[in-house]
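Only a portion of the chains appears, each positioned as in the full assembly.
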Amino acid sequence: MKISDCDPLQGRRLQVLSPEGKADPELLPEFDDESLRRIFGQLLMGRLFDRHCMALQREGRLGTYAPVEGQEACQVGSVLALAKGDWVVPSFRETMAAICRGVPLETIFRYWMGSEEGSRIPRELRFLPVSIPVGSHTLHAAGMAMAIQYKGEADAVLCYFGDGATSEGDFHEALTFAGVRRAPVVFFCQNNGWAISVPRSKQCAAASLAAKGVGYGFPGIQIDGNDPFAAYLATRTALERARSGEGPTLIEAVTYRLGPHTTSDDPLRYRENAEVEKMRALEPLVRYRQFLKQRGLWSEAWENELAASHQARIEDAARRAESAPPPTPESVFDSMFAALPAHLARQRSELLDALKEG
Amino acid sequence: MAQMNMVEAINLALREEMERDPDVILLGEDVGKEGGVFRVTEGLQQRFGENRSIDTPLAESGIVGCAFGMALLGLKPVAEIQFMGFLYPAYDQIISHVGRIRNRTRGVYSAPMVIRMPYGGGIHAPEHHSESTEALLAHTPGIKVVIPSSPADARGLLKSAIRDPDPVLFLEPKRIYRAIKEEVPEGEVLVPLGKARRVREGGDLTLVAWGAMVREAQKAAEELAGQGIEAEIIDPRSISPLDEAAIVESVKKTGRCVVVHEAPRTCGLGAEISALLMEQALLYLKAPVERVSGFDTVMPLPKGEHFYLPDLRRILRGARKVLEF
Amino acid sequence: PAEAEPEAPVAVLPADRKLAEELGVDLVGVKPSGPRGRITAEDIRAAAGAGEARTEAPRE
């Protein structure tokens, strides 16, 4: 598969799995059955984890949460293409990617439950914590790729962001820097159709976001974002380009945010349910289940068993996250600097004294 | 007159001003169809159309820079930044252009615009959603900065801000968006910019607080009153320009002052108020002006938020400190 | 300070205010000799030295 076969300026979009779950035999990557089933397992895990977060939030046991429902495929597929040494720079809706990369479920829960412990992701996983200021983290990815390049290492950086993020100046600067330096980074846009209430069409007048690549001197490719194989192929190809010194790639994965923007959001205020229902038919889990079925790799019993074991893992992690000790007052200060400066030490005592007094 | 919370009062002010003046125009992320993530601009696009309540692309410098361009041509844009934590990408536009244009062109151009945003902590919001960096703005020449602490003030101040010939940053303490209901007048009842409000009278010490901290100061004052200590509460309402006279006058009377704010302490507005009292009231001070504030740390995530924000306990401690000095 | 009438503010350096407290001098009665009507440490010491008479001194 070549990126240039899918020139977005020609209106091409990479798709391996049709909405009916039929795979393009020329493009289908060579995965064994076990791997093909594992992909389903991941998609399902993402879906269940997401639902659990939503449920916990409604019970007041978890804070504002940004659900990933509908976008699982492009996250699963792209993470699958990563090598161990590659770095992932997520935005805030990459729960599925985090799970695939091995970030402990408990840690993910703790983030959304409102604890800094949820950003304490072991460095070895090479998965950065959530980044809330939209678009700002794309620059970090560019800089990390420049660092890798400088050190002469073979790793690459995969950076996720949304369609809305492409409007931010930082996104532009990230692509500009990465393009000029031919840095080993893959810019992965999950165009889920919406930035809160703003539809893609009001975000940017360009026919496709992938077309933006040409303005930075590197290729852009649009893919079906509900197709894990398309995401896998495009990311793999882009990572190869990155590693071989050919520079960045912009991937636009066209997917759909089936849920609300976050648990604080009511999408009925700005979009028709009919649209959501239409898109639900195209969603990745349904499609991938069809695909497995057609290959004889799926049974209801198998899925139920999988779901049950996933659910148990999820609930166990949630329990551990909930029963973790609350933050100490000291923790407000102690990680601010490598060594605590005098004025912070004083403020810390002030707080401790106040708490002691009761 | 009707009972309203602050969200409703701000919405009312916007609607009234948009009705009064066709040059008043809203723009920002999600302000239109959705009516804002806090519903502050609810119904205004439906009422005034898509051209007067513009859902913009997701780019804060873009919002402020475009609003500035509109203001140059005589419109009166009211831009919304979704949370104060996302104002920073637009800070260059504010300090380099919005606050300068009148002075640098000797008045040929000006920027009659408002930049509104939810402000402050206390609602268990996600990272970056609880910022209170008003001191950056107070340090920025050429702009005015307003922070209401009640629905009626919010309406009256916002109307003044929209009519002001100069740019006004309007910070809305989201913690009390829906927490306080009061009678809010309609019609031409404006609250002047640059004038403080004496929220409570008292002779024993002065509490200076703004935004959501006014309510905390009120709780402290009630507690103190129970102990026979009468606290005066001054809410500057405009932090730039600051009603120095009102603060100085009160502290000359009481001799004791506690400034309460959510922002980090160092170089916060509390420092400025302390320095003003140093300059204008030193001889009347019976104790050092005390700052009860956020710490010079990152605002903790929700589970640690209560450690960070000044609360009754910490304000009372500050009061005791100045009373027992 | 609970029951006290609101006193007219008296101008004095914080340190001197402390001194008056230590010496038991009620500043309201002290005649200021400092610049711009300020009570000085000397004024306070003088008032303290003057003993009982100090509280009855006329106000400016």
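Each chain carries a letter (A, B and C) given by its place in the written order, and its residues are counted from 1.
We take it that a residue touches a chain if its C-beta (ideal position, glycine included) is under 8 Å from a C-beta of that chain, and two chains touch if they have at least 3 such contacts.
Just so it is clear, the model here is predicted, and its values are computed rather than measured.
Undergrad: Only one of each protein chain appears in place, so what formula describes the complete complex in this structure file?
TA: A x2, B x2, C x1
Keep in mind that, in the parts below, only the chains that are shown with their structure count from here on.
Undergrad: Could you work out how far the Cα centre of chain A sits from that of chain B, in whole Å?
TA: Centres of chain A and chain B (C-alpha means) sit 36 Å apart.
Undergrad: Report, in whole Å, the distance between the mean C-alpha point of chain A and the mean C-alpha point of chain C.
TA: Chain centroid spacing, chain A to chain C, equals 70 Å.
Undergrad: Measuring centre to centre with CA averages, how many angstrom lie between chain B and chain C?
TA: 40
Undergrad: Mind pulling the residue numbers of chain A that touch at least two other chains?
TA: Where chain A is concerned, no single residue meets two or more other chains.
Undergrad: Of all residues in chain A, which touch chain B in the complex?
TA: Of all residues in chain A, those touching chain B are 63-64, 113-116, 118, 130, 132-136, 164-165, 167-170, 195-198, 202-204, 264-265, 269-270, 326-327, 329, 331-333, 336, 343-344, 347-348, 351, 353-355, 357-358.
Undergrad: With touch defined as at the start, can you tell me which chain B residues reach chain A in the complex?
TA: Touch list, chain B to chain A: 29-30, 32-35, 37, 55-59, 61-62, 85-86, 89, 124-129, 265-266, 295-298, 300-305, 307-308, 313-314, 317.
Undergrad: Which stretch or stretches of chain C touch chain B in the complex?
TA: For chain C paired with chain B, touching residues are 1-3, 6, 9-14, 17, 38.
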